[in-house]
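Of the protein chains in this complex, all but one are displayed in their positions.
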């Protein structure tokens, strides 16, 4: 029996309309020890990111002479999905997502300003309910900005899909497992450039335009939220330190 | 506004997990009333002129769907909580209610109460899901009352006593379905109100319903938990129940967990399961397994099995079969088979059945509700008890009845009348009945389908001419040999047939070559020697030797089977041969091995249907395969999915069989109508010998039926009495029956004269009988 992802009244399983994203929540500076850190929540998907660096490259052979080395590690907590199980750190999916996040962030960080250094990004999923990849990228973005690392733009990411003949924005776990396509986009909003475009399953070409447009709009909305969070947080810090001195 | 729904769930593997889901509450959900000032009106349909705006609860929707579908009921609000519950309990009712809601002619509105911020209800600790849903329904009703203050009054329809009481306490106007329908003052609606053995309804007084005096006829069904654990432990087996059409007290269950077919004998063992239900079966201890012959015929007289006069069968499927030997027949002794009994019903397959009421005397009073017994045309369905106020109207009509419930204390299930089809015996009515029985949909095509056609007037367009895979052959002289009124040229016809076979075979080869795993082909299974045994025996008795080593050898033997001075002899032998054959079926090439692709009847290694796409869906499928094989079009997705393709082939076979049965039933119907008031004498040939008579075939009319030499009598046990047949002796090998003194002898293929007439032993129960003329 095929699940009805959108009711004829236009409501999804959790009560959202097709073009609505889930509730967003973000916090900066949650890990004191790290240079930069952030948590990011999209609905029930909760992710924490920590950034260490820039510091000396540990493995000399990997050192890049003209730019910084960006390393990323993605992992999921045992308790993040419905069934508790020991997650292999080096399993295929984690490695793939680590690579994907690294590539997206590398495009945004101005690595040539910090040659021969290394920047480590650690992302850890605390609760997974669909869209973990996007939440990780958003969290990493905030953590990098929190660490003061120079970036071209903040990276905002969102996933969209196509079920019951309707493009849907920000799929949760149920909708993700519905068998339809899953398009993840990471966008540099002010520069209007894509740093990541990934898709699972199949989608007719005519539909792709619509789904992509929707994902784009989602990213822009998320970027606005992230920008507000960043500015709020930094303002608080600056006022706490007194009058800003150059 | 975000709420969170958390609940525990058991996964398929047996693990218990906690599921947490988001639940957003909205403030932009409209109430659906056209006259409402505050909500948006895009999909609104509830009108201000309605006497009431009804809100129905789940049980009312499930049991009284027929009432809701009636045009008298409109302006109904279906809450999303009710819709969800209905979907989980009965998918067909869910589809029907969805159809009602999307039908622009009716005024049914779906209100998403679960996501509306004012009507959302959070589960209280310790509250059962049913209670919580009832609370949600009441909360929504209350909201509607406040929101649509100035419009028609809101009425909550529920048959649940608790819910009703609490609703009245909260100030919601509520009524039971009975009282509401009564208040409408339309007696014809009353029949549609279902009979359910709820705790809330008064018990029917068919049997003495006081609990202490209730006679429990059937064993209780086991609870679901016991069934699931039993299935896991392989004590119980799950499968679909298939009732024997010719012997309704016998049924089979095929289950994946056991190799053999399980047989269920007797009403008690069937335990209220219907044809098509998914049941859980427990095997009986081996000492209770029945042997074919020793079975006593049935518990009561009403389930008598008779052979009837009908169209001559043209294949094994059409001929009556029965594992249990009929009285007086010498079927080979079958060894004991696995027997079982139904312990629970996993999924009910109840829908509406057509048939008529059992004749009964009219009640003394007028206008009161009367209990009548409904007999379905499909013999596999048990009789159904209904209550009706219009008995006089219905006695001579074919009606549609739906089943509601079957308590353990009731001999027959309870149901309710849905609609009348027409008079019994009326040609149009009976034709419609046999269409319904064979699941043939003859409604006009929907707008959507018709929209696929190009608009008229149509002519060949420029694009069509330019298309590189189409060839213009309008300049070639083409003959059509079929149109009505054309003089048929036999040789032309035969030649066409040869070409048709050649075309089909060559297409089959092409598509198989390109798509060895998903080509749709047609096969004719080779009949087993066992199936051909009766034919060989009969032929041997009249001195004809048939060689069944191959289809060619059989065809040759049939050609040589000629009787002296008997022009009809050969035809008869052929008729006997045909009824041993199986039906040809469609299949997907990936499912069977190449040797099994063989088509026995056409003696072809490969065959498919290609030449008639305008009248057969199978041909359309093969056209698509061929188009893909030639590289003209992309292969449709269905061919990549093995499961879907198989179900497609199964459906083609199912529909084909149904169409054939409907066609045969229609011919029988018209035969009956023909012979009504026109009794006739005709020549007949004996085709099979029985202990108390024989089966004859009447060549002039193409009908076949039993002729009894001794009157059918029954003794106290209900068994067909064999005492009288001691006057007649049967020689099985020689296929003849003769009197003890040898004065009268009848042999198979002998000529006899019979009298054909239609009699009506019971009102509205006409049947055709053949009697022997001296």
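Labels A and B are assigned to the chains in the order they are written; within every chain, residues are numbered from 1.
In the analysis below, contacts are C-beta pairs under 8 Å (C-beta built on N, C-alpha and C of every residue); 3 or more make two chains touch, one makes a residue touch a chain.
By our rule, contacts and distances are computed from a predicted model.
Chemist: Out of "S1 motif domain-containing protein", "Skp1-related protein", "F-box At5g07610-like" or "Mitochondrial import inner membrane translocase subunit TIM54", what name does the UniProt record list for the absent chain?
Modeler: UniProt protein name of the non-displayed chain: "S1 motif domain-containing protein".
Chemist: Give me the visible chains that the unshown chain touches, in label order.
Modeler: So, spelled out: the chain left out of view touches A.
Chemist: Out of A:97, A:137, A:214 or A:230, which is the one that touches the chain we can't see?
Modeler: A:230
Chemist: Among A:3, A:99 or A:191, which residue is in touch with the absent chain?
Modeler: Answer from the full complex: A:191 touches the omitted chain.
Chemist: Can you list, in ascending order, the subunit A residues touching the missing chain?
Modeler: Contact residues on subunit A toward the absent chain are 35-36, 52-56, 60, 63, 65, 108, 110, 114-117, 145-154, 188-191, 227, 230-231, 234-235, 237-239, 243-244, 246.
Just so we're on the same page, only the chains that are shown with their structure count from here on.
Chemist: Mind checking the centre-to-centre distance between subunit A and subunit B? Centres are C-alpha means, answer in whole Å.
Modeler: 54
Chemist: Please output the residues of subunit A touching subunit B within their complex, sorted ascending.
Modeler: Contact set of subunit A toward subunit B: 1, 7-9, 11, 13-16, 22-23, 43-44, 82-83, 129, 172, 174.
Chemist: Contact residues on subunit B for subunit A in the complex?
Modeler: Interface residues on the subunit B side: 2, 4, 11, 15, 17-26, 29, 43, 80, 91, 98, 101-102, 110, 112, 114-115.
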